[in-house]
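This is the structure I have questions about; it appears just below.
What you see is the complex with one protein chain gone and the rest in place.
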Amino acid sequence: MRRLMLGHTTEFTLFAVMIVLCVALSFATDRFFTISNAFDVLNVSAVNIIFAVGLLVVLISGGIDISFAVAASVVQYVTALAIAYLGGGNWAEGFIIAGAVGIGLGLINAALVYKLQIISIVATISTFNIFFGLLMFFTKGVSIYDLPEWLTTRVVFYEREMSDGSWLELTLPVVVMILCCVATWFMMSRTTIGRQLYAFGDNPEGARRFGINIGAMHYISFGWLGLMAGIGGLMQAHYAEEVVPNALYGRELDVLAATVLGGARLGGGKGSVIGCVLGVLMVSITQNGLNLMGVSPFAFKMIVGAIILIAITLSSARIDKLLPFFAKGKIEKGQAQKREAH
Amino acid sequence: MSSLIQKFNKTFGADMAGPVIAFVVVMVIFGLGADNFLSLGTFGSVAFQLPELGLLTLAMLLPLLTGGINLSVTFTANLSGLAAASVLQAFGGVDASGGAFVIAVAAAVATGAAAGLMTGAAIAYTRAHPILVTLSMMIFLRGLGEFLTRGGDVSGFPSYMEPIGHGSIFGLPIPLLIFIACVGVWQVLLTRSKLGFGLLMIGSNVEAGQYSGLNTRRIIMLVYTLSGVMCAIAGIIMLARFNSVRIGHGESYLLITVLAAFLGGINPFGGFGRVLPVFVALVVLQLLSSGLNLMGANQHLATALWGVLMIVVMAARTIVSSYFASRRKKI
C-alpha cells in the first residue's frame, strides 16, 4: 500500500478530495447523489476524457500538444464531408476516417518535433494556427447540421428508468471513452512501447543510450494523441449532432489543465490514466454540483478556475518550501553532475 | 557571404536574421503580388492593428524570458479593461470627466498588476510550472470576467477616449505611439536595468542566480506584475478601439503572442532574447495579414500562414545551426 501511495500520491489525493467533494455535494443537494446524475457527469465528460488520455501519452513521453482540439475539429469536418461523399457511410467508416485523419495530423506534429527539431510547444502552437486557420478559411466558418442519421442518433447500450423518474443511460461516447482509457492503460503499462515512452519522458538521454528508437517514440505518442483526437472529435460531433468548426477551439487548455491536475507532469515520465480520468471528472463534478446547487452558470468557470489554481499551486508547493526559515535545501542535488565528464 | 553574415550579426544580433529575412520576403512577395501593397493604406492598417497584439506580446515577453509563460495575458487585459469601464460607468459613462479617466486608468493598471502579482507569487513561492499557474489563472480570470459581465458587453464611454483607439498625431496613430513607447521601456528594462539583467539570468538558471545573490522571488513577482501592467495598457487600448469591453476580446491573440515572441528569436527555454527582433516579427505578422487582406483572403488564411512562417523560421534555424556545427567539426 505504501508503495502504491508513493508512486501515485497525486491520484490518491485527488481521489480523496473527490470523495470529500461528493459527500459535501450529496448533503448540499438532493439530486447529486443519484446514479443517473453520475451517468450524466460521465456523458458530459466523455469527450474530454478521450482527449485527456491521448494528451497524457504525449505528456508522459516529455512533449506537449496544443493543437489536438483544433485537430479534432478538422477531423470532424473532414469526416462529415467524406461520409457525405461516400454516400452516407456508417459507424465503421466514420471511425476509420476520423482515426486516420487524426493520426495523420498527429504525425505532422511528430515530424516537426523529431525531423525539424522544433520543440513541441512551438511546433504545436504553429500547427494549432495552421489547422484552425485553414479550417476556418476553407469552411468560411460555416457549420454542418446536415449529418447522416446514424451519426446523430443517440446510441444507448443500456438504459433504465429509476424509481425517481430519471433515466440512467449508458451511451456510445461513454463506452468509447472506456475503451480508449483501457487501450491507453494497456499500451502504457503492459507493452514494451508504453514502458519505453515512460522511460523516454523520464530520462531521454538514458533511453537513447539504451538504443530506444527516439523517432518511433515521437511518432507513436503524437500519433496516439491524434487517434484520440479523431475519435474524440467524432464523439463530440455525435453528441452535439452538428459540426461547428470552432466548437472545440480553446478546449486544449481546459483538457491540459485537467490532465495535469490528474498528476501528469509537464516534462515527462509521470502520469496515469486513472489520474487523468479523475482530473477531468473532478472538474465536471464541480460544475455539475454547482449547477445542482443553483449557482449561476457565469460563476462556474470562475469557481472551477479557482479550484484548479489552488489545487495546482498546493500540489506543487511543499510546506518546507513555503517556510524558507526551516527549508532544508537539496544539498546533494547536482553533485552527480558536478564532476565534469572525463 | 559569411563575412556579410558576421557583420550583420555584429550589428543586429543573430536573432534578428529570422525576422528580417521574413520581413524582406513578405515585402517582396506582396509588393509584386498585390498592386497597392506598398502604400500608405497598408501602413495605416498595420499601424492600427499592430498595437493590440504588440502590447500583449510585450506582456508575454518577460515571462518567456524567465523560462516561464503567461497564458492569462488576454483575460488580464479584458479584466483590466473591465475595471476601467466600470469606473467610467460609475462616473457617468459617456459624460465621465477627465478625472474619472485618470482613475479608470489607475484602476485598470491596478487590476492588471494585482493579477500579475498573484500569478508571480504563486510561481515564485511554490515553484509550480508557470504554464499550469497561468493556465489556471486564465480559466479563473475568464470565469470572473464572465461572472461580472454576465457574458455581455460593457460600452458607452466618453468621446475623448476615442483618439486613444483611433486618433493620430502627425499622421502616426496614437495606439502605435503608445506601443512604441512601451517597446522603448521594455528595451531599456531588458538591456539596462537590474531587473532585466536578473530576469535573463534566472531564465537560464534560477539556482545560479540565487547563489549569486539575485532576489529570484522578487524578480519573478515583478516580471509577472509588469506583465499584468502591460496587459492593462493593452486592455485600455482595446477598450478605446472597440468602444466596449467584452470578456473574450482578443482571445485568439493568446497563442499568437507566443508565436510572435518565438519568431522574434526568444529562446523557448528562457534566458535569451531581445525586444527589437520581436518588434520586427510583429510587423511581419501584420504585414502578412494586411497583404493577404489586399489579395482578398481573410484573416484565417493569415493565421494559418503565421503558423507556417513560424515553422519555416524554426526549421531554418535548426538547419542553419546544424550546418554550421558540421562545418566546425570538419575544420
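Think of it as A and B in the order they're written, each chain with its own count starting at 1.
Keep this in mind: a residue touches a chain if its C-beta (ideal position, glycine included) is under 8 Å from a C-beta of that chain, and two chains touch if they have at least 3 such contacts.
Note that contacts and distances are computed from a predicted model.
One chain of this complex is left out of the view, and of "Amino acid/amide ABC transporter membrane protein 2, HAAT family", "Sarcosine oxidase subunit delta", "Succinate dehydrogenase iron-sulfur subunit" or "Simple sugar transport system ATP-binding protein", the protein name its UniProt record gives is "Simple sugar transport system ATP-binding protein". In the complete assembly, the contact with the undisplayed chain comes from A:203, out of A:152, A:203, A:246 or A:291. Contact with the omitted chain, checked across A:133, A:226 or A:269, is made by A:269.
Check B:39, B:193 or B:321 against the missing chain and you find that the one touching it is B:193.
Of B:168, B:205 or B:244, it is B:205 that touches the chain left out of the display.
Take subunit B: the residues that touch the chain left off the picture are 188, 191-194, 197-198, 200-201, 204-205, 207-215, 271-272, 328-331. Although one chain is hidden here, its contacts on subunit A can still be listed: residues 3, 6-7, 190-196, 198-199, 202-203, 205-207, 209-212, 269-270, 325, 327, 329, 331-342.
Here is the rule we use: only the chains that are shown with their structure count from here on.
Remark: subunit A and subunit B have CA centroids separated by 29 Å (rounded to whole angstrom).
Only residues 66, 112, 116-119, 121-123, 125-137, 141, 250, 253-254, 256-257, 260, 266-267, 296, 298-306, 308-309, 312-317, 321-322 of subunit A touch subunit B when the two sit together in their complex. Interface residues of subunit B facing subunit A in the complex, by the touch rule stated above, are 71, 122, 125-129, 131-133, 135-144, 146-147, 150-151, 251, 255-256, 258-259, 262, 268-269, 297-298, 300-308, 310-311, 314-315, 318.
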